[in-house]
Every structure is written in structure tokens, then in C-alpha cells.
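Apart from one protein chain that is not included, each protein chain of the complex appears where it belongs.
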Amino acid sequence: MIRAAIGTGSDRLRARLAPHFDRWIQRRGRSQPPMRVVYRQIYVLPTRFGWLLGLLMFGMLMGSLNFNNNLGLLTTFIVAGLAVNSMLMAYRNLHGLILARSSASPVFAGQHAELHVSFRDADGRERPNLELASGGRIVRFSVPAANTTDARLPLPTQRRGWFKPGRIRLQTSHPLGLFEAWCWFWPEGQILVWPRPADHPPALPSSGGQALGRRRQRDMEGDNFHALRAWREGDPLHRIAWKASQHHQTLLSREFREEQAEHLLLDLDRTPGRHLEEKLSILTAWVLMLEREGQQWTLRLGGSDHGPASGREHAHHCLRLLAER
Amino acid sequence: MTELAAAESTEVPLAGLQRARQTVNSIIVGKAEVVDLAFTALLAGGHLLIEDLPGVGKTTLAQAMALAAGGSWQRIQFTNDMLPADIVGVSIFRRENEQFEFRPGPIFANLVLADEINRATPRTQSALLEAMAEGQVTVDGRTYPLPQPFFVIATQNPLDMVGTYPLPDSQLDRFLLRTSIGYPGPAEERRLLVEPDRRDLLAGLEAVLDPPRIMALRQQAAELHVSEPVLDYIQALVAASRSHAAVHSGLSTRAALALVQCARAHAFVNGQDYCPPESVKTIFPALAAHRLQPVPESGLSDSEVVREILSDVPVP
Partner (left out) sequence: MSWTLAALFVAVLPHLLFMPAPVSITILALLGWRALAAWKAWRPLPGWLRLVLTLGLFALVLVAYGGMWGRRTATALLCVMLAAKLTEMYRIRDLRLVASVCFFLIATQFLFSERMIYLFYLAAGCLVATMALYQIQQIPPERVERIDRPVAPDPRLTARAAGSMLALALPVALIMFVLFPRLSEPLWGLPEQAMDGRTGLGDFMSPGSIANLFIDDTPAFRATFEDGLPDRQYLYWRGPVLWNFDGNTWRPGYHSDRPAEQPVPITDNSIRYRIQLEPHERRWLLGLDHPVRSSLPESSVTSDHVLVSRHPVTGLVQYDVISTPDFFDTPVLTSFQRRLALSLPEGRNPRTLALGAELRERYGDDRELIASVLRWFSEEAFYYNLSTAPLGRHGADEFLFDLRTGYCEYYASAFAVLMRAAGIPTRVVTGYQGGFWHESGGYLLVRQGDAHAWNEVWLEGLGWTRVDPTSAVSPLRIEQGARSVVSGGRFLLDWPWVRDMLNRYDRLQHIWNNWVLGFNADRQRNFLKRLGLPDLNTLSIAMLMLAGLALVIAPIFLVLLKVRETRPTSAAQRAWMNLLRRLRRRGLRKLPQETPDEFARRIAAEQQTASAAPALLELAQLYSRVHYGPPRQEMSEEFIDRARRFSWR
């Protein structure tokens, strides 16, 4: 009971202090890619294992000092030297590292957005065992000397819209795990989170009162057959209507006509669904379906029409509108 | 200085190449880099895509290239009612002998200028792209090889979006290089206003090269020395494109091979007997930009990504 109270109390305190803390970090240097990690942004503290080894060292020190055991002391001091180096090397693993850029592709709500961060080393040394950490999720990567690499950190998303990822920790406890050096940064920009597509969307709106409906059945040729005409020089072989030609005793070609643009209208107001989120989910599912089938559609949102068009770009445009709705 | 020395020391085709370059440059004033790119694509055995506004000289460039390079040339003006057969050709029925005969389309030429390629339907586009990729045409089950050298300069109008069919991303890498011409500089533009019409100048051009010579030049360009540091540099560029956060997927190994080939050709066009990193740097935007797809949300264009990669990767 009491503990719970303390727990919530400290959480509340943390929540109150967090913005101040963030501002404090941001004052210490550029904290958004592109950035170069410099000393003011690097924090170094012993890890839990580091503290344990410290305790062990203290025991060794006291024992050796007491018995004036010089080799024992030497061992202790070598461990101390290792610890000091461990600290320096953890620091150096971060120092000068360049976070060139970060970005994330849009995802559907509930999926993990993959934050994609490019790192570059310009100091000519390898930077092994770096980690990106956020919300208990850790990914490990290395940057080769004088080279670039990228790391992908999955970030959970919940709500559609623009998602601003919080502070990300770039950390390393290379080489021995005694000290951890870390710095904080905020990813560039925001991540677009599309609405979650409905699992079982209702059937697409059929060509009802509107003049727009589903496409006619395609003919066997795969293009829109229009009429037959006399064969002219230059018509390809496969256009010759052999059966008809035989019938008419003259060569006939099939003529094709550019297909009339027929497409669907997806109207938010006419979409089934109990509330906005559900409607958006269904629209998302429809857009995906239409894009997959290579059809054209128009999205009508609050009086403005988008389209008609087809393809990935149009789909992305529509999904973005739905996310921002 | 080095260019002159190199030109004197090599045999006739190379001298011819330099003369051809000078010829084209005399028509396209102040656009030496674009002309170099065009010759690079020609000598690397690839095709060139020029994306630019109307009236900056895309067609003039292609014509000048065609005339200077010698051999046959064809211009195809793409429209939305064009059919694949209009490009690759058709089998026609000869009444005299009651047989079908293949009549080659305009694509059967050493140099093909495909003007405003994005006006055609994807079907028609892909007929061209397939022919470009395979170096041959298949009509009604029969295969007809295209002439050698076969070089396509395609143009695309970026602003005119209505009623156009932009080339699909996955097909863009059929073009070895993509570039734009841009407006001429003030001095050059001023000169253009005074000088006679470019079309008249073109009429006066005479062929400097011919197909066999071009094939010989290609062979020579492919054998140019590329040193270890330059290969390292190329590999680093390709690796950097893969690790760039704003890019969906980086350059493929095929693109890396193309980069080596283009860098060679570019150095060769510039009369050098080895491939310097400058050639790689010059060629890289034209080679890489259209093969990289930036994440839209990153707010970066492909050419900005390429510029970032170039400024990120140290020259060994």
C-alpha cells in the first residue's frame, strides 16, 4: 500500500522532472542528428558489474595492504588500471561518433516503427559494441573505422498520426563491461503512423447511385476491345482477328480504345463504422486493397477529393491524409 | 596538359573521340559536363536519361551526339496513343508473296532519341526498356538483334505531370545515367541569342566517328586502369548508400559494377590513361540518384542523398 503510494509518487515526480531533464540535456549540445557526439554529451558511470568488481578490488586492496603483499597490491592495481582504461575506452568509443541522420518509414498503428539511424566514424577507429536503447529495447551494432553503418531500432506505436519519438540512448560498455558511456539524442522529425487497417473490412462500395463503379470484366486480350477494322500496314500480327478475317475473306484487325477512367469513390462520410477510428481503419484497408489490385480510386475527405489516381504514391498520399485526419 | 599529351600519344579512334567531343561541345555551349556524361554512357555501353524542362536543348544534344558519333539515328516522339509496335516494329503481311515480313521500328538505329518517354503508356515504355536491357527485340516469337552500338538517349519532362506515366522506380535503372541539362549560364545564353540557330549548325555537322570505331573505343575504355584505392572508394560509396538512413535500399552490386565501368569511361572520355577518383565523383550523382529511393518522410531528394553520401565518404 505504502510502497504503491511511493511508487506512484516517484513516477509523478519523474514525470514532472522529465521535461526539465530533457531541456538540461539539450542545452549541453546538439542532440539531434546530424550531430557529432562530443564530451559535453557523454556520460560515463560504472555498470553494476563495474561496482561489483570495485567491491572485489577493495577487498583485494585491504588484504594486500594489510599483509604488505606487494604482488597482491600489484594485481589490485592492474585491475584498477584495467578499470580506468575501460572507462576511457568506453568514452572513446562514443567520442567523435557522427549520427548522420535518422528516419523511419511510416507504419500502421500498433506496429513497430523501425527507427533507422546512420552512424559514421571520421576518426579512423572502429567503434564496436554500440547499442541503441529505448524503452527496454536494445539493438547492438558496430561502426567500422572511417566508414558508415546503420542501426534499426524498433519503436512501438499506438495511435495513428504523427509520432514524435522520445529520447534515445546511444550507449556502449565496450570493452570489458565495467563502465558504460552513453549519450542521448532525439530522432529527427516525426514518424508517420497510419491508421490500423481493419482486419475484416466490409465489401468495397459498389457502383450505386454514383456514376463510379467497379471496372468491367476485361476481355481476353487484356485490353479494351473496341471494334474491328480493315487491316492496315503496320498492324502487328497478334491484332489480326483471324476468325473474323476468315469469315469476311479479308484481313481484319481488332481496334482498341484507351480505357475510360472508371474508379471508386471512397467517401469518409459514407464509410460504414461506428466511430471515426473504425471508419479510418476500414478506409485504410480499402486503400491498401485497391493499391494492391492496381485500381484507381478517389478519396473524399470532408468535401475535398483526392484522385482519381492509382499506385503506391497515391496510396501513401491517402494513408497520410487518413493518419492526419 | 595531360589531355593533350594523351591525345597525341594514342591512335586514331581516341583522337576521333576528342574531335567528336569538341564538335558536340560547339553545339551545346557551356554544358561540357553533360556532354561528358553522354559520351560516358555511350562508351560504357549504357543509356542516358535526361530529365529536364522543354527548351533547354535535350533534343539538340541528342542530335549532336548522333551526328558526331556517326551511324544511324532515330528520334521517337512518345505520345500517349503510341503502341509498342510503333517502337519495336511489326510483322506486316505482304500481299505480293502472301507472307509476313518484319518491318523494324524506329528503335533499330545506333542512336535512338526517345523524346518525352513519360508520355507513353507503361506498356509502350516497357517495350523500349526491355529492348534497351536485352539489346534485341522479340516480335511474334522471333528475335531481332539491335545494331551495335545501340545507345538510347531518353528525355523526360518532370513538371508536366498531368496525363503522364512516370517511369516506374524499378525500371529506372535500365538507364545507366540520369542527368539534367539546366539553363545555360548568362554568358552562354547571351551567345546563343546572337549565334545562328542550332538546327542550322547541326545541319552542317559531319560524322567524326562511326560504329566500328565506337566499338573499339568501348573496348579501350573497358580496359582502363582502375587502382585499388579507387575500387575501395567505389565500394565505400556503395556501402554508404546502403547505410544511409534516408534510403529504402542502397545501391546493388550491379550498380557498383556499373559505377566502375562508368568511371573508366568518364576518365577515358577525358583523355586519361587511368581512372582518378574525380571521375567517380563526377559520375556518381548521375549513376546513383535515380537508383536510390529516399524515404519520403525524410524530406530529402535523391540528389541531396547522393550529395550527402559524397561528402560522407573519405577519398582513400
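Chains here go by letter, A and B, matching the order in which they are written, and residues are numbered from 1 within each.
As a working rule, contacts are C-beta pairs under 8 Å (C-beta built on N, C-alpha and C of every residue); 3 or more make two chains touch, one makes a residue touch a chain.
Just so we're clear, the structure is a prediction, and the values are computed from it rather than from any experiment.
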From A:110, A:177, A:273 or A:308, residue that would touch the chain that is not displayed: A:177
Residue ranges of subunit A at the interface with the undisplayed chain: 49, 52-53, 56, 59-60, 62-82, 84-86, 88-89, 92, 95-96, 122-125, 128-129, 131, 138, 140, 145-146, 173-178
Residues of subunit B (touch criterion as defined above) contacting the omitted chain: 2, 225, 227-230, 273-278, 281, 310-316
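Note that in this section only the chains that are shown with their structure count from here on.
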For subunit A paired with subunit B, centre-to-centre distance based on mean C-alpha positions, whole Å: 35
Touching residues on subunit B, where the partner in the complex is subunit A: 80-81, 83, 85, 90-93, 100, 103, 139-140, 236, 239-240, 242-246, 248, 295-299, 308, 312-314
Residue ranges of subunit A in contact with subunit B within the complex: 33, 100-106, 116-120, 122, 146-150, 189-192, 231, 233-238, 251, 258, 316
